[in-house]
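One chain of protein is taken out of this complex; the other chains stay put.
Presenting chain A:
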Amino acid sequence: MGLPSKKSTLLTENSEEDDNVMDDLREEESESGSESEEEDVKLAEPSKNSIYNRDGLIEKLQDISWPENVDWMHKLSFDIDQEKEVDVNDDLARELAFYTQALEGTRLAFEKFQSMGLPFLRPPDYYAEMVKTDAHMHKVKGRLLAQKRQIEEAEERRKAREAKRIAKEVQAEKLKERAKQKKQEIESVKKWRKHRQQSGFPAGGKDSELDLGFEDGKAFERSGKKRPGVFPGDRSGGKAKQGGGKGKNGKNREFRNSKFGFGGRKGLKKQNTAETTNDLRGFSKGSVAGNKKRRR
């Protein structure tokens, strides 16, 4: 048998070649300096003494290949041309090339199966063992969900940050606006006073006071929370007086009753009835303006 001898020659060849390779690599390295080595290194140029037995390969191919007229159904294979050269180191482009190749193949297969009238995809009610277990798919799903949630949370945080920034800006704008308005009002008052003085009215007169009141909108406002004609300490709000007209009790008694709470439960009186609801006396239109003024 010539096999062992051949093997030994092969081995010697191999060792020789290895040496050559190492030499080549060393040269290459010295040229390129300290280049970070990747996992996948190739020789710069093909080694000269590598074997390429084309006839042998073709012969072997003919040996093993199936008969020419084999039905496509046995092979289920497609050849799909890549449109352009793919850069290996560009992961995205490479994967895209694989994906398009697979998609193209599937489309062709789908058409073929359709034309032959054979089933292609499994029907939705066909349950059988899958390659990955349900437990594994559950894990996969969990990971996907977690990722989605993470993205959403990040988005929310980003939005909140943005909103905060905007709110700050708006607040600054408002403050500026208010300062401006105040300044303007003061100025207008000053102007008006000047005008008055020029036109001959004395400053601080009765008329001017009244006018000022109008300008500020105080005329529409009640002067405090008290009702007119009611004592400051009157708990019944002046109602007690109207109810008690017996004459026997003195004025003093009446006053005390009104002050210390005589005459039924006070709680019920505080509840709204239809009457009091419709009664808008307690609300003044100018109160809003007044509030604003106080805040300023």
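Definition applied: contacts are C-beta pairs under 8 Å (C-beta built on N, C-alpha and C of every residue); 3 or more make two chains touch, one makes a residue touch a chain; residues count from 1.
Everything that follows uses one rule, which is that contacts and distances are computed from a predicted model.
Engineer: Out of "Signal peptidase complex catalytic subunit SEC11", "Ubiquitin-conjugating enzyme E2 Z", "Ribosome biogenesis protein brix, putative" or "UDP-N-acetylglucosamine transferase subunit ALG14", which one is the UniProt protein name for the chain not included here?
Structural biologist: Of the names offered in "Signal peptidase complex catalytic subunit SEC11", "Ubiquitin-conjugating enzyme E2 Z", "Ribosome biogenesis protein brix, putative" or "UDP-N-acetylglucosamine transferase subunit ALG14", the one UniProt assigns to the missing chain is "Ribosome biogenesis protein brix, putative".
Engineer: Out of A:70, A:116 or A:154, point to the residue that touches the absent chain in the complete complex.
Structural biologist: Final answer for the missing-chain contact: A:70.
Engineer: For chain A, enumerate the residues touching the unshown chain of the complex.
Structural biologist: Here the touching residues of chain A are 3, 6, 10, 18, 21-22, 25-26, 29, 34, 37, 39-43, 46-47, 50-54, 56-58, 60-61, 63-67, 69-71, 73-82, 86, 88, 94, 97-99, 101-107, 109-111, 113-114, 119-124, 126, 128-132, 136-137, 139-140, 143-144.
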